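To keep things clear, I will list the structure first and then write my remarks on it.
A single protein chain has been removed from this complex, and every other one stays in its place.
Up next, chain A:
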Amino acid sequence: MGRYVIRRLLQMIPVFIGSTFLIFFMVYALGDPVAALFGDKAPDPAVAARIRAELYLDQPLWKQYLHYMGQILTGDFGTAFTGQPVLELMGDAFPVTLRLTIVAVAFEVVVGIVLGVVSGLRRGRAADTSVLMVTLIVVSIPTFVSGYLLQYLFGVKWAVVSPSVPPEATFAELLLPGAVLGLVSLAYVTRLTRTSLAENARADYIRTAVAKGLPRHRIVVRHLLRNSLIPVITFIGADIGALMGGAIVTERIFNIHGVGYQLYQGILRQNSPTVVGFVTVLVLVFLLANLIVDLLYAVLDPRIRHV
């Protein structure tokens, strides 16, 4: 087990280097961002040259990359064009997005698994059919449509919540955006749980458990659900990274100043230090989430324990 973890951690190094280089290359290949800092006016050549030198933009790309990686290893993510250290931006943005992601994941886990169990145990009946119908609809609606719609209904029409989230962004304030963010994944979780449950319900060990005369709730929770959740956990694990990065749309709609907001601003202004820095952290989150998922397998099913 310990060796497995170490091997996985070592594997993360080339993935990390490769992905950061790709991001770096793509963002910087877009060209010189300094011209845009001057708006519709011509850049002052002397000032532009100074800014370029300060941001290390006057060097060849490979040198810029080495310089950047060197900085990152010492914990310095550079400075955004606004003069703020990127680390400071991250300190503001990541907690907000983390809270949003927690709300979204909690939402999709609780509601998704409950719905999946309900429909999985009642295959072919009315409850099952209607859950499938609803998930089909949810999957086919893009986030920005459901986002604007729910924002309008809850925020303006019924005035239950504020349509935008204040800068503090507490858990309570993030309930609606979190639900919107988790909505599509929720449908997948429901369908995965249902299918997996339906498959395992016919397995021998379940028949044995029934024959032993175990109470029904124990059969469902201890035997059926535990085995059926493996694909669901895989999905949720991969989804955590996707949700954090994919929060751009949701954060924009509800005016949440998190990772999505910073990435959006960074791309719009071609603010390379911000974009590369944030994506680098997202890559790390993604890698870690995947590692944790793999480790959880072993907990759920001792047979897949890696040696």
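We take it that contacts are C-beta pairs under 8 Å (C-beta built on N, C-alpha and C of every residue); 3 or more make two chains touch, one makes a residue touch a chain; residues count from 1.
FYI, contacts and distances are computed from a predicted model.
S.K.: For the chain not present in this complex, what protein name does its UniProt entry give, out of "4Fe-4S ferredoxin", "ABC transporter substrate-binding protein", "Exosortase" or "Transcription initiation protein"?
M.R.: This omitted chain is identified in its UniProt record as "ABC transporter substrate-binding protein".
S.K.: Kindly state which of the options A:Pro14, A:Pro60 or A:Gly83 is in contact with the chain not pictured.
M.R.: A:Gly83
S.K.: Any idea which of A:Val15, A:Leu37, A:Leu98 or A:Ala238 touches the chain not displayed?
M.R.: A:Leu37
S.K.: In the full complex, which residues of chain A touch the absent chain?
M.R.: 30-33, 35-47, 49-51, 54, 81-84, 89, 92, 107, 148, 151-152, 154-156, 158-167, 170, 172-176, 179, 251-255, 257, 261-262, 264-265, 267-270
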